[in-house]
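A short worksheet on the structure shown next.
Note that one protein chain is taken out, while the other chains of the complex remain in position.
Presenting subunit A:
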């Protein structure tokens, strides 16, 4: 029996998300979506620290892909459970202190260490603004909140090189235009040394992993905190490029 490590919140998770979406939703027409696509892509290229622009780009271009992701998640029980529970990942729902006290090679410990080493917080994920349908919007929210876990479990750092590699994996699996675009354009920003590494090792690995690994968006990470990371990789058919 796998243990949950989750703080209770006052509302059931799905109610929370739907209410949040209603507050944050902004209706946009095709013309505005087009402007937002071009604008956010440009701003994101010019200033990669504008995470909100990547988020905007993803939402505005991703509706079809999100539907595909949702279908794929419904294909197995674990994914279907996620869509039913609508769990959220932030400092209120996850007790990072407990995770960091788990045994060394567990998924939860790997995740907690990753967040600490890279000095990032699970609270930095923006709410979905431009998607009306709550089921589809949730898939986007989940993708965002699970992104750090994907990084951590693939042992990819938050450097440009690591980000681009993860974008390729995600792009192949989710078909999100923002990921595919990010993989290509992000690579253009790599410095010569990293570009060599990218072309020789990271890119081939990312493409292979994207195709061979199980659908990472359909993993209920919160139920696997104490799973051994080696078992996890075997189960998900992930072959490592680097050690932690």
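Everything that follows uses one rule, which is that a residue touches a chain if its C-beta (ideal position, glycine included) is under 8 Å from a C-beta of that chain, and two chains touch if they have at least 3 such contacts; residues count from 1.
Definition applied: contacts and distances are computed from a predicted model.
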| request: If you had to name the missing chain as UniProt does, which of "2-methoxy-6-polyprenyl-1,4-benzoquinol methylase, mitochondrial", "Calcium homeostasis modulator 3", "Decaprenyl diphosphate synthase subunit 2" or "BHLH domain-containing protein" would it be? | output: "2-methoxy-6-polyprenyl-1,4-benzoquinol methylase, mitochondrial"
| Touching the absent chain when the full complex is considered, from A:52, A:133 or A:235 | A:52
| request: Extract the touching residues of subunit A with respect to the undisplayed chain. | output: 26-27, 29-32, 35-36, 39-40, 43, 50, 52-53, 56, 129
